[in-house]
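Only a single protein chain was left out; the remaining protein chains are all shown in position.
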Amino acid sequence: MTHSPALALMPANESTRDVALELYAEVADAPILSPHGHVDPGMLLRDDPFADPAELLITKDHYVTRLLFASGVPLDELGVGPAANADPRSIWRHLAENWHRFAGTASAYWLEHELRTLFDIVDEPSAENADALYDTIAAWLQNPDFRPRALFDRFGIEVLATTDDPLDDLAAHAALAADPDFRGRVLPTFRPDAYLDPQAAGFADRVTRLLESTGRPATFAGYVQALRDRRAYFIEHGAVSADHGVLEPYTTDLDPATAQDLFAQALKGALDARSARELRGHMLFQAAKMSVDDGLVMTVHPGVRRNHHRPTFDAFGPDTGHDIPVRTEYTENLRPLLEAFGTEKNLHLVLFTVDETSFSREIAPLAGFYPSLYIGAPWWFLDAPDAILRWRAAVTETAGFYRSSGFIDDTRAFLSIPARHDTSRRLDAAFLARLVVEGRISRPTAGRIARDLVDAIPREVFKL
Amino acid sequence: MTHSPALALMPANESTRDVALELYAEVADAPILSPHGHVDPGMLLRDDPFADPAELLITKDHYVTRLLFASGVPLDELGVGPAANADPRSIWRHLAENWHRFAGTASAYWLEHELRTLFDIVDEPSAENADALYDTIAAWLQNPDFRPRALFDRFGIEVLATTDDPLDDLAAHAALAADPDFRGRVLPTFRPDAYLDPQAAGFADRVTRLLESTGRPATFAGYVQALRDRRAYFIEHGAVSADHGVLEPYTTDLDPATAQDLFAQALKGALDARSARELRGHMLFQAAKMSVDDGLVMTVHPGVRRNHHRPTFDAFGPDTGHDIPVRTEYTENLRPLLEAFGTEKNLHLVLFTVDETSFSREIAPLAGFYPSLYIGAPWWFLDAPDAILRWRAAVTETAGFYRSSGFIDDTRAFLSIPARHDTSRRLDAAFLARLVVEGRISRPTAGRIARDLVDAIPREVFKL
Partner (left out) sequence: MTHSPALALMPANESTRDVALELYAEVADAPILSPHGHVDPGMLLRDDPFADPAELLITKDHYVTRLLFASGVPLDELGVGPAANADPRSIWRHLAENWHRFAGTASAYWLEHELRTLFDIVDEPSAENADALYDTIAAWLQNPDFRPRALFDRFGIEVLATTDDPLDDLAAHAALAADPDFRGRVLPTFRPDAYLDPQAAGFADRVTRLLESTGRPATFAGYVQALRDRRAYFIEHGAVSADHGVLEPYTTDLDPATAQDLFAQALKGALDARSARELRGHMLFQAAKMSVDDGLVMTVHPGVRRNHHRPTFDAFGPDTGHDIPVRTEYTENLRPLLEAFGTEKNLHLVLFTVDETSFSREIAPLAGFYPSLYIGAPWWFLDAPDAILRWRAAVTETAGFYRSSGFIDDTRAFLSIPARHDTSRRLDAAFLARLVVEGRISRPTAGRIARDLVDAIPREVFKL
């Protein structure tokens, strides 16, 4: 068995593979729409060459550093954290020596895709070839074709959404939009978590800055209006969505007096855990209300216990690999929000999860009724080949394809964007081909769906 | 790849498919045993022609109307609700125009099966052919061969269970049984939920009517006896099972004084939520006790938050597409019931779920020990090809095939009954064929199991 990259992620059965390859061919070169991710817009604005292979492929990618850490490599030897000063070549060597430990992970698949398609590297990294591969990549990075904007064009990215603090001035986005030499759409995304969770560190200071910057009074009504002000600013700068990362998707509609009371206590840092939950739940409800009014798509990414290992957080900061999923409940938690806004035409609510159990039990049934609610593509730990196929199998039988969101890459690893979208397209083709061969959909319908999944559907869901 | 209906739902791998086709051939034409469903017995009694394609295939099927609603079609344009007066042809057009949105769902598979086998329609519905298809179907419905009884015969239905209110006089069942021209068995099913849940709207009035109609006193003992009276009446009319739709399968054995106290409060509408849960849990326990005594099979369908969207419920009533599953726990909840009655020979307790996580974790292990407990076939959102195969894979390795219930269609869509049973038979054949090819069961054993799954097993489990 010689494996060909052309057949990657394709079904082993020949009849099914033939259909899958046809379907994939129809979408392989479609433009990339990336309506949610974490790329730094400044990178595209400055268009500097990438520093070195380690920073580009390892240090900033916590999917990669976490598994190296689990394999025994200290984080500071991987360039992680404020005090990091590890040598890039030695960081790269850690990855190469531990390459077999990544076998079967999505990260390994994406990295091999990048090495092959961008750097013409087909050998697997190893202790033996680590230095040679490092030199090869480092040499390519000096090539002007490897600057961020050149890659943006080469990748065929039409839309790239970033994720931004509500008080961000969005200067980078404005500069990119104004730049006649840059034709891509780089859109900000409103991410207000730290302003909505009264238990977030620095909440009171942050909200105070929000109120000052918008000139709104320190009342609950002022607070909500200040958030609306900043959303309007984001919309002016092209934003299409607001993203919410919450521990649980609990929602509640508090009466104004209670909301004011809890808000006042929160500003004083006097809120107990139970009341904090109520205020958080009310703010998720309010966020939906804002979306009904201003049209920003509302994405919700719940169910992750952030910074599970406090000693690592204290030493190295957030996003260092120990965010761990927890069980997540949608049916009861979202009911107040959905009773109030679930049939509003202007609301698009996209639900993500890292708890697979909710796909067939809660998310697909909800999306199969509420016109506002879309099934988010597999996220984070679930954005991987087998998990993606499990997801399609779990949601499609209840809600079809047109209630799903289209793929989002959610990445801060710029080079992985084509690999991730290509993975999604191949797997959707494979999934559709199976349904064709099993007589569950016709071949023409499969073609239409394959095309819509990379074009019409994300454009509709994210109002692009 | 040209798809043939004969190969529908069959494995793509040729060796496996050959075995699957052999196994399927052994059961394809077996009589249909439908021990749980929601067909109106009056339809068979009156034997009127079906009114029109929309009422027949869309309006009364909340699997279909829900996804159209999610796709943007208002429910009143689909003929749903008390004030509905939409034109049948325009309802049909909504479905045809949105046909691609159903691709991959179980409903689409069933509908295509019905269109092909009943109406000789092989084209997919679309905006273009909507009117022509409507006319074709409407013409067929005028044909005497399309009256309910003719279809009942054509479908090969041997037993059809309905679902009925405990105070139903079962006149339709009696008339059918007495009709020399109708040879099918149409059995009532005792469905007492609204009489067992003190928080159900109208509970006190309903129980009062129950007591009056049976002449029992307004005590807890009288209440239990009244339920027993009505079960006896159902048994006289051919009932084999009692069905319980509960939010959670919580059970508890209250002492008589507590039960009496809670019941008295319930009649006064004075029960708090916690006590209501206790009384509900005690009534599920009592229902098992009644089954031990009178032999009615006890089916439990838990874990659905009914009428999730109150505004839709208020305007359109129940069963309008927004019943949403919730996590369901069986191991602890059922323990009191099973400790008391789990090894009783006369009890057959069939557990259904819409929470797939319970299949391998709870339901199969329970059925692998308790002789009274059977694994219910995949229900509702899970009654679909991939979900059915996931179910078999999840439960069989722990409990084998003979602890499962046999297929139930649970449908109010009369025309879908053959499609649903055929789906189940094909998938069981496919599943068994895989085990044969993987050397996990022998070919003769697979044949025996395939036959037993459509005959001996449902007859045993449902005491047919």
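Order of writing sets the labels: A and B. Residues in every chain begin at 1.
Everything that follows uses one rule, which is that a contact is a pair of C-beta atoms (placed from the backbone, for glycine too) under 8 Å apart; a residue touches a chain by one contact, two chains touch by 3 or more.
Quantities reported herein were computed from a predicted structural model and do not represent experimental measurements.
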item	value
Of A:H322, A:R335, A:R392 or A:R425, the residue in touch with the unshown chain	A:H322
Residue among B:F152, B:F401, B:F414 or B:F462 that touches the chain left out of view	B:F401
Contacts of chain A with the absent chain, listed as residue ranges	1, 3-5, 7-10, 12-13, 66-67, 69-72, 100-106, 108-109, 124, 305, 308-312, 321-327, 354-357, 381-382, 384-387, 390
Missing-partner contacts on chain B, residue numbers	11, 13, 15-16, 18-19, 329, 331-332, 335, 338-339, 342-343, 357, 360-362, 364-371, 373, 393-394, 396-403, 434-443, 445-446, 448-449
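By our rule, only the chains that are shown with their structure count from here on.
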item	value
Inter-chain centre distance, chain A versus chain B - centres from mean C-alpha coordinates, in Å	39
